[in-house]
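Here the complex is missing one protein chain, while the rest keep their positions.
In this document, chain identifiers A, B and C correspond to the written order of the chains, with residue numbering beginning at 1 in each.
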Amino acid sequence: MSSVLLLSCPDQQGVVAATAEAIAAHGANIIHAEQYVRGEVGSDGSVFFQRMVFDLVRDGTSATSFLESFKPVAQRFDMTVELRDMARPTPTAIMCSKQPHCLYDLLTRWRSGELPMDLRVVISNHDDHRDIAEHMSVPFVHLPVSKETKPEQEAAVLATLAEHDVELVVMARYMQILSDDFIAHYPMKIINIHHSFLPAFIGANPYRQAHERGVKLIGATAHYATADLDEGPIIAQDTAHVSHREDVAQLTARGRDVETVVLARAVRAHLDHRVAVHGHQTIVYS
Amino acid sequence: MSSVLLLSCPDQQGVVAATAEAIAAHGANIIHAEQYVRGEVGSDGSVFFQRMVFDLVRDGTSATSFLESFKPVAQRFDMTVELRDMARPTPTAIMCSKQPHCLYDLLTRWRSGELPMDLRVVISNHDDHRDIAEHMSVPFVHLPVSKETKPEQEAAVLATLAEHDVELVVMARYMQILSDDFIAHYPMKIINIHHSFLPAFIGANPYRQAHERGVKLIGATAHYATADLDEGPIIAQDTAHVSHREDVAQLTARGRDVETVVLARAVRAHLDHRVAVHGHQTIVYS
Amino acid sequence: MSSVLLLSCPDQQGVVAATAEAIAAHGANIIHAEQYVRGEVGSDGSVFFQRMVFDLVRDGTSATSFLESFKPVAQRFDMTVELRDMARPTPTAIMCSKQPHCLYDLLTRWRSGELPMDLRVVISNHDDHRDIAEHMSVPFVHLPVSKETKPEQEAAVLATLAEHDVELVVMARYMQILSDDFIAHYPMKIINIHHSFLPAFIGANPYRQAHERGVKLIGATAHYATADLDEGPIIAQDTAHVSHREDVAQLTARGRDVETVVLARAVRAHLDHRVAVHGHQTIVYS
Partner (left out) sequence: MSSVLLLSCPDQQGVVAATAEAIAAHGANIIHAEQYVRGEVGSDGSVFFQRMVFDLVRDGTSATSFLESFKPVAQRFDMTVELRDMARPTPTAIMCSKQPHCLYDLLTRWRSGELPMDLRVVISNHDDHRDIAEHMSVPFVHLPVSKETKPEQEAAVLATLAEHDVELVVMARYMQILSDDFIAHYPMKIINIHHSFLPAFIGANPYRQAHERGVKLIGATAHYATADLDEGPIIAQDTAHVSHREDVAQLTARGRDVETVVLARAVRAHLDHRVAVHGHQTIVYS
C-alpha cells in the first residue's frame, strides 16, 4: 500500500534530509521523490515543494501513525502536509452537457481501469447521455438549467455531489459557467477543460475567434475552476497544427481530440496526487 | 525553369478548367496545383485562391508571353494574378539586434543552399554580429537607434533596403517596433517573429507573462508586420511543452528553439511563393 | 451531392487541363482538387495522381452520366478512375478483441456523426464488448478462434462481412493474424493498427521491445493489411515522448492513446476517399 506525501514550506537547508529521515525512521521504503523550489534557492520568499511516494512495510505502521510521527518535522519547517492513500481511488463526479467526446473518453478509461477514479455520478443539464452512463452502471442525474433556475439547479448539483461524497468534479465540456459560490465549495477540486490555448481566446466561441484570427494552431487547456473565469491554475495544455483550409466546424472537430487528451491528462495527474497549487500556478510532479 | 502563378478571384464555376487550359495551351507542364475556396463554395462572397507551378517547355515561350496570353482568362474571372520565377531567389535583408539564434540559423540555411534567398544585407541596431555576416561575405550595416533618432534611423534603414533592391525583410528578433510609415513601404514583405503563441501574451516580455500565468506550453508566431502591432497575418506558429520547473530564463532559452524553427518555416514559405494574404489571414500552400 | 474522382495515369502534359475541362463541361463545380506526381515530372515512369471533389449542379447529370462522358479522357490518358459518392457512407465492420480503447473511440466518433461510416457489425473473438455494441444498436458477432479452428472462424468472419455487404474492415486491436487468403478478399480494404512506429519493432510485444531498447519515443502505425505482415501501405503514424521512468505497462498505457488517435485518423482518411495506394505506399490527400 503506497502513500503519497505532498508538502510545501519556506525553503530551508536540511529539509530534504529531515523528511527522508523521518520516512526511513518509520520503516518505509521511498519509491519516488520529487522536489521543486519556487524562487531562487536560499533566497527569501522561496518555497519548497515535495512529493514522496513510499510504502509502509513495517508491521504496525499506518498512515495515521506516520502522520503522528511526522508532526515534529512538519512543525520545525512550518510545513503544509497532505497524506494521500494510493489504494483509495478519489470519489469523482463528471459533469457534462450535450457533447460526448470528453465524457465517453473518461468513461472508457475509467472502465478499463486506466484511471484511479471512483466514479460516483454523472450530472448533466441535458438528458442525452443517460444511456451510456447507466449502461456502465453509473448513476446519471439530469438537472436542467436556465438563467432563471440557475441558483436552484446549482443547489441541486451541490446536493448531489454531497450525497455521493464527491471529492473531485470533472467538467467534461459542461458548458455552463459555475457561480463563485458553487466553486467555493470545491476549491482546487473542479477541473475544467477550456477549448483554447489559454490565455488566448478567453471567453465564448474560441474556435470562431481562432478562425477569425487565422491562427495556425488550436489548443486546449485543463485548469482548476476559480472565481476568475479562465484564470484558474493550469494543469495541462496542448496544441494541434491547423491550416487555412479548416473552417470553424473543422477546427471544432480537430479541437475535440485535443480537448479529450488534455482533460484526461489533467484528471490523471490529479487522481495520481501529482498536482500541487501555488497561487494561480500548479506544480505538476512527473 | 519553373514559374509560380498565384491567383485569386471571386469563386466561380469553370475557373479551374479555364486556368488549366490556358496553361496547357501555352505548352506548359503543370507540376503542382493547389486551390482553396474561402467561404462556402458557390455562395456569394466566397473567394477562390490558386497556386500553380508549371514549366514552360515549348520553345519561344516566356513568363512575359504567358502573362500576355493569360490576360483574357484573368479578365473574364476578375482575377488578381502574380507570376513568380522560381529560378530567381528573392532579394532579402535580415534585420537583427543582439540575439544571435535566428540570425545564425538563417545564415546557415542560406549558406547551405536550403533557402532560395538572395541575401543582400544584414542590418542591425547593434554591431555585435558584424563579424559573422562579413565572414559570410554579407554586407553588414550598423544603424544604432534611440527614441530621439528613430525617424532618422528608419530613413537610413529604408535607404539601405532601397540601395540593395530588397523585396523581403526578415526581422530576426530585431526587437524594435517599426513605425507604420516604415511598414507601409513593404506591405506583406516584412516577416516578424513574435516570441509567443499569438494572440496570447501580446506585448513586452511574453516569457515573463507566460511564467506568471503558469502555462504548460510556450510558443512562437511568425507573421507579416502590419500597422496593428502583433495583429499581422500569421504565417507559422508552434509550441513546446514546458513545466513549472522552468523559470523565465529557461523559458526564454526553450523559446529560442521554437522561434528559430518557426521563423525559418515562415521565411521558407514566403520564398517558395507559397503564401497568399487575404484580409489579416494567410493561405499557406503546401 | 458531392462526388470524388480518384484517378491515376502515366504522367503526361495536358492531363490537368483535360480533367478540369471534362468536369466543367458536365456542369460541375470543382470544390477541391489535389494532384501529385510520383517520380520526376516529365520523366519516364512517373505517375500522375489526382483527387477532385465536385458538385454536379446541372439538372439531369449523375455519377453515371459523368463517368460515361469522362470515358474519352480516361482512355486518352490511360487512366485508372474511381468515382465515389460523398453522400454514401462506407459500409464498415469493426473487428476487435479484448482491448476496448480503439473500439470505444470509433464507436464514439461514429455515434456523434464525426465519421462518415455506415457501421454494420462488430466482430470479435471475445464476447467482452457485446454490451457496448448492442447498447449502440450495432450487431455484435462473437466468433471465438483457436489455432485449430482458425480456417472455420475466418470463413465465418468472411460470411458475416458478406452478409453485411461490408466494404471496409477496421481491425481495432483485433490481435489475430489474418491469413493471406482472408486478406485477399479485401485488398486495401482492411485497416490495421500496429502498436509501434513501423518498421521499428515488427512482430510481437512491441512495447516490451521498445522498453528493452530504451527508446525515448513510442509510436503507432495504421496501415492496410497485406500478406506481408506489417509491410502493408502506411496510412498514418504518430509518436509520443516517453522516458526511462515508464515500464512496459506504462508504455502500453501511453501507447493506447497514440494507437487510438492514429487509427481514427487513418479510418477517417479512408472514409473521406482521401487515400490512394501505389505499390506499398499511400498517397494521403489533404
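Basically, contacts are C-beta pairs under 8 Å (C-beta built on N, C-alpha and C of every residue); 3 or more make two chains touch, one makes a residue touch a chain.
Small disclaimer: the values here were computed from a predicted structure and weren't measured.
A.B. asks: Taking the full complex into account, find the residue in B:D118, B:E167 or B:D257 that is in contact with the omitted chain.
C.D. replies: Of the candidates B:D118, B:E167 or B:D257, B:D257 is in touch with the missing chain.
A.B. asks: Would you mind spotting which of A:G14, A:P72 or A:P144 touches the chain that isn't drawn?
C.D. replies: A:G14
A.B. asks: Which of A:A24, A:A159, A:A184 or A:A249 sits in contact with the chain that's absent?
C.D. replies: A:A24
A.B. asks: In the whole complex, what residues of chain B lie against the chain that is missing from view?
C.D. replies: Missing-chain contacts on chain B: residues 99-101, 104-105, 108, 111-112, 114, 131-132, 135, 243, 245, 253, 256-257, 261, 264, 286.
A.B. asks: By the contact definition given up top, give the residues of chain C that touch the hidden chain.
C.D. replies: Chain C touches the chain not shown through residues 36, 38, 197-201, 213-217, 219, 233-239, 241, 243-245, 280-284, 286.
A.B. asks: Spell out, residue by residue, where the missing chain touches chain A.
C.D. replies: 13-14, 16-21, 23-25, 27, 29-35, 37, 41-42, 55, 57, 286
Methods note: only the chains that are shown with their structure count from here on.
A.B. asks: Would you give the residues of chain C that are in contact with at least 2 other chains, written as numbers and ranges?
C.D. replies: 286
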